[in-house]
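Missing here: one protein chain of the complex. Every other protein chain is in place.
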Amino acid sequence: MVNLVQMIVSGIAVGSAYALMGLGMVLIYKASEVPNFVQGEMALAPVFISYLLMNSYGAPVWAAFAGALAFAMVLGCILEFAVLRRAKEPNVLGLIIITIGLEMILLGLVSWKFGADQRSLPFPISSYDSVMIGNIFISTLDLLTLVVALVIMTILFLFFRFSKLGVAMKATQQNETAARLMGIRTNRIKMVTWGISAMVGSVAGLLAAPVIMEPFMMWDPMLKGFAGAVVGGMTSLPGAVVGAYLVGVIEHLFGGYVSIEFKSVVAFVVIVIVLCVKPSGLLAKHYIKKV
Amino acid sequence: MGALLEVKNIETYYDLIYAVRGVSLSIEEGSITAILGNNGAGKSTILKTIMGLIDDQPDKGSIEFDGRRIDGKDTEAIVRMGISYVPEGREVFEELTVRENLLMGAYTRKNRKEVAGDFDRVYRYFPVLQQRQNQWAGTLSGGEQQMLAIGRAMMSRPRLLFLDEPSLGLSPILVQEIFRIITAIHAEGVTVLLVEQNARMALKISHTAMILENGRFVLKGPSAELMEDENVKEFYMGVRSQDSAKGYQRWKRKKVWR
Amino acid sequence: EVGVTDTEIHIGQWGPQTGPAAPWGAVARGTDAYFKMINAEGGIHGRKLVHHYFDDAYNPAKTVAGVKQLQEQEGMFAWVSGVGTATGLAVKDYLMENKIPWIGPSAGSRHWVEPPQKYLFNVYPFYMGDAQLLCQYAVETMGKKKIAIAFQNDDYGKQGVEGAEYQLKKAGLELAVKVPVNVADTDMIPHVMELKKAGADAVLLFVTPGHVARIIGTGKAMQFEPTWMSTSTCGDFPLMMAITKGLCKGLITASFGLAEPTGHVGEVQLLDNPVQKMVAKYKTDAFDKFAAKDERYGYTFLAGIGFAEPLVEAIRRCGKDLTREKLVKELENMKNFKGVLGRINYKPFDPKDPLCRLGQGEVFLQECTENGGSKILTDWVTTTYLPSKAE
Amino acid sequence: MTFFSVSSLSMVFGGLKALDDITFDVAQGEVFAIIGPNGAGKTTLFNCINCIYPPSSGAVVFKGVNLVGKKPDRVARAGIARTFQNIELFDRMNTMENIMVGRHLFMKTGLFRGGFMWGKRSFAGKEEQAHRRKVEEIIDLLELQVVRNSFVGALPYGTRKKIELGRALAAEPELLLLDEPCAGMNAEEKQDMVFWIKDIQDELGVTILLIEHDMSMVMDISDRILALNFGKTITIGTPDQVRCHPEVLKAYLGEDEQVQDATCDIQATDSDGKA
Partner (left out) sequence: MPGSPGHLHSFSYGILLMDMKRNYYEDVEIFSSGAVVFWFVVLGCFLAAFPFLCKHYNYNYYIYVANYIAIQIIVVVGLNMLVGFTGQISLGHAGFYAVGAYGTITLMTEAHLPFLAALVLAALIAGLLGFLLGLPALRLEGPYLAIATLGFGLTITQVIGKIELLGGRQGLNAPDLVVFGRELKTDQDFYFLAVPIAVLLVLFARNVIKTKVGRAFIAIRDADIAAETMGINLVFYKTLAFAVSAFYAGIAGGLYAFVLGFIDPELFSLFLSIMFLTMAVVGGLGSIMGPIAGALVLGWVDLELRNILSIPYLGDWLRSLSSSYFSLTGVSNIQFIVFGVILVSIMLFEPLGIYGIWIRAKKYWKTWPF
């Protein structure tokens, strides 16, 4: 019993990191309908920037983190402004390939600058301490990630639910031309969305880097976040979070009770099953095309 | 005082297709202008060009709204200046509710009270929309979507309203309804530019009308005059010498102009 | 001979410089600096070593492309090192069929010696040896009863399991639990829970340094702190200390060289023994002079030197008149050659005896100290080569 | 046996009854029109006949076979083809290929025979050509020659409607469902469309179900009319009966002068003044 609870708790803990990545992906998907493969690297670059700030310029931790977040915002905006917006007559697959290309560029730049060595990001909270609730452990860093993910999710959810801008973002995604006809500055909206998404992602990065920091570190969380977002329904923010937690918990339960080897793929199998029942994910409304 | 909208000799290309071939028009404040024309004549293209929806177009010519050049500006900016456009094929936000669609129409407006009032106004014009407030727009019937599109455009309180085939696919009663609403909107002081296939109705409510063919205007004039024109009668209003299709006569008169 | 001129000897090497395996890129860069050092010292019998290494991103298709291109267009005398099992296997047949010597593949795969190939000389000690010694030490010296293993789900990890099982069987024990780790896994909680559940008091970690860090860290967070033991792969203590933020103090790893335990069990200093002197020389003459300024002086870099030493030695022994056949002869005659690694021995070619191309079979143990230094726990121990079960 | 009949068909979307107990039947060779205000459920009715939506209850019987529960492609196989209100063409094919898709059911080429189409004497080659000829006939009939090789995505609306009609015709249906074929056309084009529909009925003997808002056209060509409102049947009858039905007038026609004029005086005159 303790074991089961422990697995669920730790599943939720790792799910939080996935959730942050998933939220970032959903944001961008909502704005531009692109499954964003550069999400991981948009988070990676700011993490290394914060490392650089601390290591080479001796910035204090908080300043380095603030710098990283600011950089993430700028990076996201720049990517949208300088690249994605320039796509001529884009189709979805073309945009996906562009994000893959950007992913390579950013990854290349980071590895070029920092080499392949593994490092560990200085962080005020030790990743090896843990909180014990009864017999259940949760590492302090995981707990922090969980809290941060929930806070960010709540803010984003409220924003989309109750602000006009949130609806405008949805409108932009569904029919950009029509959105422009409403006077919505779709370009600006998309740009800001990319910025915010990069920020959300880099929070995940900053919370993962204290353990191991290396150029490929965001790839796995990105995929899991993507998977979570898809299970939740690519257009639903709460969906992304629920999906990510689902992925985390399933992984842990499966790893604990069935087979650790298949732990990392079982989530995908479950996803396929979920999608067979609900083709647009758990929380997104399914919309039957009307002819 | 000059015209509200002054289009001078614009030319528009879709890649290699030469769709609008030198069109000028000027719209007086407070008028209803109708553009008639065959399929593919380029009516929609003119509107899209004015709205800045076609990249890098117009290729030539100038467009002035309220004395200011608007060609080359972003669509958003043009909309914010007070032009509203109801596109052909409705283009509602399919996965937003009716209410959210209308809210988006009022996106540029700051005054919440006024917006709330406008919601009521739209619902008064189109009571169906109120019933379907929380339904996704994509699941509305064609006519309902058309009403939504017009309602949405009105939410921004435009000075100039473009309507691209508003009666497309509407039932006769709704066609009359829509035209009544157009006149009502006009009565509130909105200038209207109307692209229509339903020539009879369009000519009836408009002051000026123009006929577009192959990207050029071939006929312009006060609507009342055009209504009397033989060619217009025959080709655009379906008034013809024989009784009906039941007569099985298949002859066609060649158009005289061009 | 191909790749040999009056003034030059062309040696090829592949290895990842990019991609997830890029940390192993230092191997090739180590070899490069080493060759430059030799050239700076006047080369070998008047010839300079020309080192051609390329990045294959750990993708065998690219390895084949690069090897064929270099071999056919530039002409390599021999190939040295080369990181990765799949990459090496993709070119093995090509090199062997064309009778091109290949010395010191840097991956511990039994494919190198099963069946032995005339032109392929292994240097890297196999991981089952690490496991044997670690288990032996844990059981005999430390008195551990429950030994578990977390192993990477591939050749590397499987060898560890086999070695550990072999050794424990001798002591009448069994592995408490075997936990597989996929290379892509980042979250180690289920793995550690499994280890904890089994109540292991010593855990062998046959995984990458990153995973070692994650597992030890996760263990700490879950208040599970057995004796952690690992392989030579994770023996770069300064690196390990950095990525675990000091947590890996007390980690015991096997080592196949770069330090000389003989007679000096205890804290390592710059001792008055030949290996330490050599390592010091490589630091000043190869690393300081020829490595890129952002290169890290670490285990991987030095390993790149270590794998190439037998080749250089054999070329030296060949004398002025250098041919591939002669090189093979000289290598076969190598007995107890001592570079920075353990003793290296080859035997005349015997298609049935893997040991004739095994090279090094000894390891020793070291423990990570407070400041990332190492404390030597055992002397060199010769381990048993376990042939793979299938064959 | 009736040729085609719909009996107590209902369709519910969430809480909305889009179709409520619809019953009617159509005789072979008839032009049967369906009118009704927007949102009355006309398109939904077509979708149910096509089995794109599964009806909540009721039956659709075509030549003695109940279609309900079948897949749309089975319905097509049974001999029903249709056009769509919001044109559903294959945008990145040219006109000819679009119409060729209509021949799908008649072609026997599979993956292998298709893949091994080595020249025009192979099985697939011969079949292609035979069907191309058929398609040519349709292109000629609908006067689509000019656009034969252009991609349909950018063609004018009216042309695309014609291509859709051509595609449906290519399937050689016995029952043809036309969803607002004349929407967005001017009077002249409408007139052409009327002729074609007539030709299709007379020369090809196809039974036609027609949704249309242009009353003069509906009155012209239909043999019988079904009027719907809010998913319920108002009336079924001949054009003259329906035209005068008070509820139809109230819910649908309004004071459409064209139709009312037609009742008293066939020559449509232009009433002046602005509404």
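All chains are identified by letter, namely A, B, C and D, in their written order; residue positions are counted from 1 within each chain.
Heads up, the rule we're going with is that contacts are C-beta pairs under 8 Å (C-beta built on N, C-alpha and C of every residue); 3 or more make two chains touch, one makes a residue touch a chain.
These numbers were taken from a predicted model, which means no experiment stands behind them.
Peer 1: Which one, A:M42, A:A68 or A:A116, makes contact with the chain that was left out?
Peer 2: A:A116
Peer 1: Where does chain A touch the missing chain, residue by residue?
Peer 2: 29, 35, 37, 83, 86-98, 100-105, 107-109, 111-116, 175, 177-178, 223, 226-227, 229-230, 234, 261-262, 264-265, 267-269, 271-272, 275-276, 279-281, 289, 291
Peer 1: Even though one chain is hidden, which residues of chain D still touch it in the full complex?
Peer 2: 50, 52, 71-73, 75-77, 81-82, 84, 88-94, 96-97, 100-102, 104-105, 107, 109-111, 113-120, 124-125, 128-129, 132, 136, 149-151, 153-154, 167, 171
Peer 1: If the hidden chain were put back, which residues of chain C would touch it?
Peer 2: 17-18, 22, 25-26, 29, 54-57, 59-62, 64-66, 68-69, 72-73, 85-86, 89-90, 92-93, 97, 111, 153-155, 157-158, 182-183, 292-295
Note that only the chains that are shown with their structure count from here on.
Peer 1: Provide the C-alpha centroid distance between chain A and chain D, rounded to the nearest whole angstrom.
Peer 2: Centre-to-centre distance between chain A and chain D: 48 Å.
Peer 1: In angstrom, rounded to a whole number, how far apart do the mean CA points of chain B and chain D lie?
Peer 2: 27
Peer 1: Quick check: what residues of chain D touch more than one other chain, meaning two or more?
Peer 2: Chain D, residues with two or more chain partners: 43, 85-86.
Peer 1: Which residues of chain C are in contact with two or more other chains?
Peer 2: none
Peer 1: Given the complex with chain A, which residues does chain C contribute to the contact?
Peer 2: It is residues 17-18, 20, 22-23, 25, 153, 179-182, 184-187, 189-191, 193-194, 197, 209-210, 213-214, 217-218, 220-223, 239, 242-245, 247, 294, 296 of chain C that touch chain A.
Peer 1: Sort out for me which residues of chain A touch chain B in the complex.
Peer 2: Contact set of chain A toward chain B: 164, 167-168, 170-171, 174-175, 177-187, 235, 285, 287, 289-290.
Peer 1: Quick check: in the complex, which residue numbers of chain D touch chain B?
Peer 2: Answer in residue numbers: 13, 35-40, 43, 85-86, 154-159, 180, 183-191, 194-195, 198, 213, 215-217, 220-221, 251-256, 258-259, 266, 268, 270, 273-275.
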